[in-house]
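Please see the structure below; I have some questions.
Yeah, one chain of the complex is gone here, protein chain that is, but the others are all in their spots.
Order of writing sets the chain letters: A and B. Residues in each chain are counted from 1.
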Amino acid sequence: MTHDNEHGADSGVTKIFGALKSFGAPRLIIIGFLVILWILALTIKIPMPALFSDTLIRLGMNAVLTLAMLPSITGGTSLFFGLPLGIICGLLGGVMSIEMNLRGFTAFFGAIAMSLPLAVLVGLGYGWLMNRVKGSEMTVGTYIGFAFVSLMSFGWVTLPFHNPEMAWAIGKGVRVTVSLEGRFSGILNNFLSVTIAGVKIPTGALMFLTLMCLLVWLFYRTQLGHAMRFAGMNPKFAEASGINVNRMRILGIVISTILGAIGILVYAQGFGFLQLYNAPMYMGFIAAAGILIGGASLKSARISHVILGTFLFHGILVVALPVANTVATLGSLAEISRAIVSNGIILYALAQKGGES
Amino acid sequence: MAKGESCILKMQGITKDYFGTRVLKGIDLELKPGEIHGIVGENGAGKSTLMNILFGMPVIHSTGGYGGAIEVKGNPVSIGSPFDAMKLGIGMVHQEFMLIPGFSITENIKLNRELTKSTLFSKIFGPRLESLDIEAMGNDAKKALKSLDLGIDEWSKVAGLPVGHMQFIEIAREIDKSNIKVLVFDEPTAVLAESEAENLLKAVRKLAGEGVAILFITHRLHEIMAVCDRITVLRDGGMVTCVERTRTSMPELARLMVGRQLDEAVRIHPDTSAKPLALRIRNFSVDMPGETAKKIDLDVHEGEILGIGGLAGQGKIGIANGVMGLYPAKGEVSFFGKPLPLNNPKGAILEGLAFLSEDRRGVGLLLDMSIEMNIVSSAMVIQGKFLKKYGFFTQVDKAGVRRHALETIKNLDIRCKGPDQSVRRLSGGNQQKVCVAKALALDPKFLFVSEPTRGIDVGAKKLVLDTLVDLRDKLGLTIVMTSSELAELRTICDRIAIVNDGKIVGILAPNADDTDFGLMMAGDYDAR
Partner (left out) sequence: MSESVKSKNRGLSLGTRKFLTNNVVTILFVLVGLGGLKVSGLSIPFFLDDIINRVARNGFMVLALIIPVLAGLGLNFAVVLGAMAGQTAIIMATHWGFGGIGGILLCVVLSFPFAYVMGLLTGKLLNKTRGKEMITTLILGFFANGIYQLVYLILIGTIIPMNNEVLVLSSGVGLRTTIDLTDGLKFGLDNVVKIPLTLFSVLAGAAAAAGAVIQYLVRRRRPLGGKARLNWMVAGLVFGIASMVWGVYQMLNQSMFSFLRVPAVTFAVIVLLCWFIHYFTKTKLGQDMRTVGQDSHVADVAGIATDKIRVTAMIMSTVLAAWGQIIFLQNMGTFSTYGSHENVGMFAIASLLIGGASVAKATISQALIGTVLFHTMFIVSPLAGRVLFGDAQLGEFFRSFVAYGIIGLSLALHSWKKRMQGKLK
């Protein structure tokens, strides 16, 4: 929410330069890259409508996970590399919903409802820890996330889930990927979905995303939301204004954890599977890269960064794959470019002034 | 005065400009071998700038260098870096210790001047891989410590040593540099207990006896009188005088250090001593790093402007920060007769206290937020103002915020492009006004103001001070203003409390004698 105030009412040229500068070089490069990919796709006659649909679907699937970065950054705990914790809460909700044999919207919202109390608890604990490791949130968060994922691998094997849909044919535990077919696969994507000029629009998913963004936006306009934002922006200022900074940091993390839990369920309905065990491990980096590409820094972020970043990042991945496959059959290019782009942008953000101290 | 040829160091007509402002206005300094030369002056008198020039610090050369000439042993020199200074035999004992606690005393004394010996390895891979000659290093360290009469094991770790010893290790390091000719002590006794300070002065005399010329910077006048041969007094970047110690006295030095023409007549305010007590502080201690306040007793009457003055680091800043709950404090504070909860910023604000922090940009403002959000920030999150309520749910009242901001901007005359401009782009004076506006949005009864004119250009300073007087006259606010600039305290305050070593030494009227102010600030009032 900071940038729009900065471009004052200078003269036109400086205004444009200022805007470009605050927009940042990496963003311009990525937009340029995306444009080139689209032109390439056009010239090699990849069906455009399909690409558009895919981009929209990916946006709907990933944006809530990216949104989970926002409260943490604005609350003052930097990038939320503890995202796997929230994701696991969401996955637990999803698995429980299948175990209870729910279907359709009941299954989806039931999963969310069941994951919420877990996410709040986990977020509180994680937030408590983060207040003790100020200045090393990202490093500690990453490894706490990793450790939690491997601990939960333990859990996936031993927790008493019995629904045969999820169990291994032999042996104990839940499968690595659990199909959501007949549960809540595509429940948002297909809701009120329309096809315009060959482009299938995942109306439900986009509506849900809008709803989430709206809720977050409304939250930031409340008294509490302002207090949290002040605390994240300048802890000393907040302390002097009588705001309990540590509590605000925890609040940001709890909201992030909740959004992570909801985010993975939205992702799963689009993907069609719940991915358990090691799958959540690196999702935090993907989401972090999303919001950074959108223009956020380690200390400030806004909702528009979430949407723009998710669109750009996942847009590139969607277009890169078919383009690469047509140019030369290079199967892993999408994966590789994802690794390079996502980690590259995080490194770029780290090399900027400020952030973790 | 001594003739030039016998001088080891001679600085002549030294000037320095920072961004068009002249901070040093032609300083002359001569130093003979074995002489102890004192430099005294208030904060901002130019002592540290002068030393930065002597040491060729980057901060000098990145801002356009300096004017004037420096001679060492009669040869003109140009000191471009601290390394040059070191080569010329000029050393400094830093105010903050440049020691590594995890290292032994020897390693600290020999920091980056380690003795090495060649090995087979280093012959192949270069001198960087020569191994340390631990034994020789230890012997050197032992020698340096011995010359200071310091009987500690040269291999013990620095961590855990008493502060006094740490200072001596710094000195030992300088002595160990074989060519040391000039040694600068920058506020060396500031962190020392009295007995430790005695030892230090003894060591200083001993060094001088061995022919090292010493520049002794301090604000403790009795130490100056105890060790120095000659004394240079600086004030506002200018050189006031250079006198022999035997021809001056502490009161005179104090007067020379402080004395200045007041910009305008001291305002005479109605006597408020009959008014009820607004703030009553008893036995009040604040643990603020670098600004510790110890057992303060202070009364502030309703409707008065009380000044708190003193040198930097003496604890004056700690009082306001302690009452506002920003740093751990203990003692009794009552506010209009009601006990004030301590260590509770929210409680203090809700009681009707407001605070303009000395760290305006760090604590006072959200630099990247708009003016209007800065103004309403505290009032909104603490008092619940500027909000629309929907049951449990609240939303910011954007229209109300804008209305209030526009009104305040007009009243305080904040120069800006509009209420949505970010505060970072404002000038210092206007930023300070935004801080005032933020405090006023809380509708306070009482205002703490710390260093209100720090970093604000001269023209705007007066505006800020006038604003404070207006607040008292028009809104009936009680104000406690803390400032390092005695002149501005004397311009607007009704009474001025001087803090030294964490305690209030005395309370003076704004038109009291310069000598009294000077001695109180130097902590030598009782010694008079």
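Here is the rule we use: a contact is a pair of C-beta atoms (placed from the backbone, for glycine too) under 8 Å apart; a residue touches a chain by one contact, two chains touch by 3 or more.
Everything quoted here is computed from the prediction, not taken from an experiment.
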Selected residue (touches chain absent from view) among B:G41, B:G89 or B:G138: B:G138
Selected residue (touches chain absent from view) among A:L83, A:I98 or A:I144: A:I144
Residue in contact with the excluded chain [from A:S136, A:T195 or A:T326]: A:S136
Hidden partner chain, residues of subunit A it touches: 129, 132-136, 138-140, 142-144, 146-147, 149-151, 153-154, 157-158, 171-172, 282, 285, 328-330, 332-333, 335-340, 343-344, 346-347, 350-351, 355-357
Where the unshown chain meets subunit B, residue by residue: 82-83, 86, 94, 98-104, 106-107, 111-112, 114, 116, 121-122, 127-132, 134-135, 138, 155, 289
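We take it that only the chains that are shown with their structure count from here on.
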Centroid distance [mean C-alpha coordinates] between subunit B and subunit A, Å: 47
Subunit B - residues contacting subunit A, complex: 324-326, 344-350, 355, 357, 359, 362-370, 377-378, 380-382, 384, 387, 393-396, 417-418, 420-422, 424-425
Of subunit A, residues touching subunit B in the complex: 2, 5-6, 8-9, 218, 221-224, 226-227, 230, 233-234, 236-237, 239-244, 300
